[in-house]
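Complex shown without one protein chain; remaining protein chains in place.
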Amino acid sequence: MKRNDATPKITNDILLARLARVEGQVRGVSRMLKEGKYCIDVIDQITAARRALERVALLVIQRHLNSCVKNAMAAGRGEDLTVELVGSIDKFLR
Amino acid sequence: MKRNDATPKITNDILLARLARVEGQVRGVSRMLKEGKYCIDVIDQITAARRALERVALLVIQRHLNSCVKNAMAAGRGEDLTVELVGSIDKFLR
Amino acid sequence: MKRNDATPKITNDILLARLARVEGQVRGVSRMLKEGKYCIDVIDQITAARRALERVALLVIQRHLNSCVKNAMAAGRGEDLTVELVGSIDKFLR
Partner (left out) sequence: MKRNDATPKITNDILLARLARVEGQVRGVSRMLKEGKYCIDVIDQITAARRALERVALLVIQRHLNSCVKNAMAAGRGEDLTVELVGSIDKFLR
């Protein structure tokens, strides 16, 4: 009860709001291209969208750890899920 | 005249079509969350969107090299633009 | 006892052997520079070293999940460690 009150629960609403913002950023890149904006500014805007997308992935990883992985560990089959998760992080890195 | 016919010109249309697809992928992530899809599948879909976004950035970098940077080099001020570009790639990496 | 026999234990020896190889790859980059090798080949060798380093990080993450995080979860304070781990993955991504 007392602990982890500091860690806000990662709800779907939080993730969906972030994804809506990413969509807006991607649309922003399209707009910049249509307006003939300078390449470097376009790249920097793509960087911002990509970074926002990464943040969503990190939140999903955190939620996964604190739900599925945690339950699997309690049930003695945690290792299968950590192998799976690390494989997914690996794909994400590349 | 003769060379580089093999390298298709990176038009705005090509980039905008790719960005429209990225938008669709991001919307796909939202849909998966709403449908309660498994975390790992969500992460893998985010990875796909992120990768598609990276590809757009790489195409913009290539176009920038073959237009702005090339012109700047011909005008003797190429180094300013390569420093700027590498700085932008650096932000992209982080 | 029975499960996870398929997942080899990530020992320090495994990690140290991989790190020794990374060191060799980094020395290889230095050698290539001294020998005046073509820039693109140098970059590709750096990419290989970086990728090998990433693999070590992923193995350490996996080991961490299956030891410290698992124990913390069993003790009811898993969330602190997952927040810490995701923060570390975040730094790694940037």
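As written, the chains take the letters A, B and C, and residue 1 is the first residue of each chain.
FYI, a contact is a pair of C-beta atoms (placed from the backbone, for glycine too) under 8 Å apart; a residue touches a chain by one contact, two chains touch by 3 or more.
Remember, it's a predicted structure, so these values are computed and weren't measured experimentally.
Remark: the residues of chain C touching the chain excluded from display are 12, 15-16, 19-20, 22-23, 26-27, 29-30, 33-34, 38-40, 42-44, 46-47, 49-50, 53-54, 56-57, 60-61, 63-64, 67-68, 84-85, 88-89, 91-92. Think of the hidden chain as still there; on chain B it touches residues 3-4, 7, 54-55, 58, 61-62, 65-66, 69-70, 73-74, 76-80, 82-83, 85-86, 89-90, 93.
The rule is simple: only the chains that are shown with their structure count from here on.
Chain pair with the highest count of contacting C-beta pairs: A-B. Centrality annotation: A (chain centre taken as mean Cα position, compared with the mean over all protein Cα atoms). Remark: chain B and chain C have CA centroids separated by 27 Å (rounded to whole angstrom). Touching two or more other chains at once are residues 54, 61, 85, 89 of chain A.
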